[in-house]
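I have placed the structure first, in the form of structure tokens, so that the comments after it can refer back to it.
The other protein chains are all here in position, but one chain of the complex has been omitted.
Let's turn to chain A:
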Amino acid sequence: MEKKNLVQYIYGIADNALILGQRLSELCGHGPSLETDIALTNISLDLLGQTRSYYQYVALLEGEGKTEDDIAFLRTERQYKSVLLVEQPNTDFAYVITRQFLFDAFHLALLEKLQHSKDDTLNAIARKAIKEVSYHLRFSGDWVKRLGDGTDISKQKVQEAVNMLWTYTDELFHLTEADSEAVAEGIGVDVSQLKEDYYGKVKELLEEATLEIPESKYFQKGGKQGIHTEHMGYLLADLQYMQRAYPNMKW
């Protein structure tokens, strides 16, 4: 597989971890309780750790003195290939948890396949990350159940979150050109094949949480092509500020 296409394929996986990691890190010190604050930022740390592994690999592939930091901080909005779901802003806790659950369920299914990739670096990252992500899913799934089957208000809030975020789930299973090429080479995961199982599992948990499954057939897309929602620019402005203001600065 051509290097530049492999890099694009990796962005399609790694950028999700970066952007969701960044979103969760915004909650540091702002979680609804100390325990959930720590949990969400722990998850953020795992995701950023995984991002570093992917970006270090990209830096190696690209050569020419590129570093993981260049890749994280110096791309423009259109060059980030993360799905729309992960850039959605933190509103209330129900929304944050639902976003997390809808992503975790997909993330785990993806890594379960990626651990068999023919690419040794990608399968190593996946085997490491899978242990962390199964823990994330346990946490977010538990909370969806607790909120759904909780008080009238928690149920209403988590149901609203499910209804709003549902529109971003279909994109998870779209194949990009880089995906198709990586799949053909035995490197990538055919995400379209994960769809049925994903919705089956998600619906099962939502039912257990006494929530209703949205009937909407309209889905948003674009993140995988770099066409993001209006929230992405603000997120990147925060993320990139230091490197843009003080190029090459280090801790």
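Rule of thumb we're sticking to: a residue touches a chain if its C-beta (ideal position, glycine included) is under 8 Å from a C-beta of that chain, and two chains touch if they have at least 3 such contacts; residues count from 1.
The working rule: contacts and distances are computed from a predicted model.
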Missing subunit (named according to UniProt) among the choices "Arginine transport ATP-binding protein artM", "Phenylacetate-CoA oxygenase subunit PaaJ", "Ferredoxin" or "Transketolase": "Phenylacetate-CoA oxygenase subunit PaaJ"
Of A:His116, A:Arg138 or A:Arg244, the one touching the omitted chain in the full complex: A:Arg138
Among A:Asp15, A:Asp46, A:Glu68 or A:Glu171, residue touching the chain not depicted: A:Asp46
Which of A:Thr67, A:Asn90 or A:Thr121 contacts the chain that the document leaves out: A:Thr121
Candidate in contact with the missing chain, chosen from A:Glu35, A:Glu215 or A:Glu230: A:Glu35
Residue ranges of chain A at the interface with the undisplayed chain: 34-36, 38-39, 42-43, 45-50, 52-53, 120-121, 123-125, 127-129, 131-132, 135, 138-139, 142
